[in-house]
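The complex is shown incomplete by one protein chain, all other protein chains being positioned as in the whole.
Then we have subunit A:
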C-alpha cells in the first residue's frame, strides 16, 4: 500500500457535552480518492474543519505525509498542502477568474508583476489538469460547474497536494458531475490526493478508491470501494437497514386537480423564467419536474403557490381559476386546499429563530383553531405541535426548542407535518430532501407516496434525479423555462439527463 498522505490518530473534539468526533482514526493513502460519507451531524464537517484549521482537536494527532502537523488556521492547512473546495463557493462574484485565484496571494502592493506571474501559472495549471477556464471571465457570468473549477484552481494555485471537496455535486447537472469526476480522476493520476465528502452513495461508488463511513461522531468503517455495496454503506451510515427506493404500487390517477396552461413568468429583471408551461396533475398521482437548478422550476412552484406573479397564463385548482397574474394569495390558496412545501425551508418554509410550535402554524396562524380572539391560543398550538412531533417522529421531541436547533431532516419534517396534516387536495413540493439525511429521506418519500395513495395530487420539483425517478408517476423535464419532455416514471437516467441538458431542444432547433 502507498504511504499515507493524511493520517488521523485518535482525534477527539467535543462541543460541551457533545462528542462531535470520537477517537477518529483514518488513513488516506497518497494518490487516491477517498470518500467520507455520513448523515448530517455525523461529524464529517467537524472532522474536515479540524483538518482545514477551522477548529482545533481536543486530542489526537494529525500527520501529513508522515509528519506530525499542527494545523491551527486555514493558512497552516494551505502551507502543508491541503486545499478545500467548499460546498458554497468562496468566490468574489464580480472579480475575474484570475483575480479570484490570486485572492489571498496577491504578492506586493502593486499588482502588475504578480498578475503576470499568476496568469502564466494559472494557464499552466489549466493545461496540466484539463481545467480550462478563461482567466478574464467574470465569475458571476460563469455557470456553476466552471465556478467550481475556479475553486479547484484556487486550491491548486496555492500548491495543494491534498484536495478536500465538500458535497461538490450538489449544484451540478449529471453531465457536469461526470466532468468533475473526470477531473478528479486526472488529479489522482497526477499524484494528488482527493477527499470527497458527500451523502450521495452513487458518487462514492462511481469515483472513490476507498470509503469511510461516519456515524454519530465515530468512524464506523473504512472499506475498499470495490469490495462494498450501496446497501452496505447505507446500512453503515444509518445503523439499520434502509430502503433506498420506496415501494409503491401502480398509481390510480383520478380527476384533474391542478391544471397549468401556458404559464409565463418573468423575474424582476424582466428575464423570462417560466416560458409557456402547461401541465396537469391528477388526483392520485405524483408528477415530478426534473431539471438542473435554475431552469424555472422554482419560479413555477412559487407562481402556483401564489407567492410570485405570472406574466400570463392560467392555473386551475379543482377546476376553478387561481388569479396568478393578479391577486393570488398563499393564505387563500391554503384555504382552497393547496399546500406548499417550499424549496428553501430555512428562509421560506420556516422562521428559524422561532420555537418549533410557532413554526407548526406558519401560514395557518389565522385558522380559528389556533386563535382566541386576537390572541394566539398557545395551549392549543402547543398541543397540536406535540401531536405532529409524535406522528412524524420529529426529534428532539420538544416543541419549545428553537427551530434552528433541529437537524435538516427534522426541520423538513416540521414543514411536511404542517402542510400534510391539514389534509390538502393538492401538495406542491420543492426539493423535499435537500440537505436531509438518509433515514429522513426514506420517511419523507413514504409520506409523499402515502399522499398519492390517499388520492391527493402531488407536484414534485427536485434536482435529485434519483428522487424524481423513484417517486414520480410521470416526469416532466424543464430546461430554460420550458417543459422539454415528458416521460413515464420508468425513464432511464441517461434519457432524462440528456433532456435536462437541453440536448433534444438544441437538435430540434438546428
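Quick notes on this structure:
Following the convention adopted for this analysis, a contact is a pair of C-beta atoms (placed from the backbone, for glycine too) under 8 Å apart; a residue touches a chain by one contact, two chains touch by 3 or more; residues count from 1.
Criterion: contacts and distances are computed from a predicted model.
Entry comment: the absent subunit's protein name, as recorded by UniProt, is "ABC transporter permease", drawn from "Cell surface protein", "Predicted Zn-dependent peptidase", "ABC transporter permease" or "Oxidoreductase".
From the options A:313, A:409, A:481 or A:502, the residue with contact to the unseen chain in the full assembly is A:409.
Listed residues A:246, A:352 or A:380: the one in touch with the omitted chain is A:352.
Touching the missing chain, out of A:440, A:461, A:484 or A:498, is residue A:440. The chain not displayed touches subunit A at residues 15-18, 20, 40-41, 45-46, 49, 54, 216-217, 305-307, 329-334, 340, 342, 344, 347-354, 358, 362-363, 365-366, 371, 374-376, 378, 393, 395-396, 401-402, 404-407, 409-410, 413, 437, 439-440, 443.
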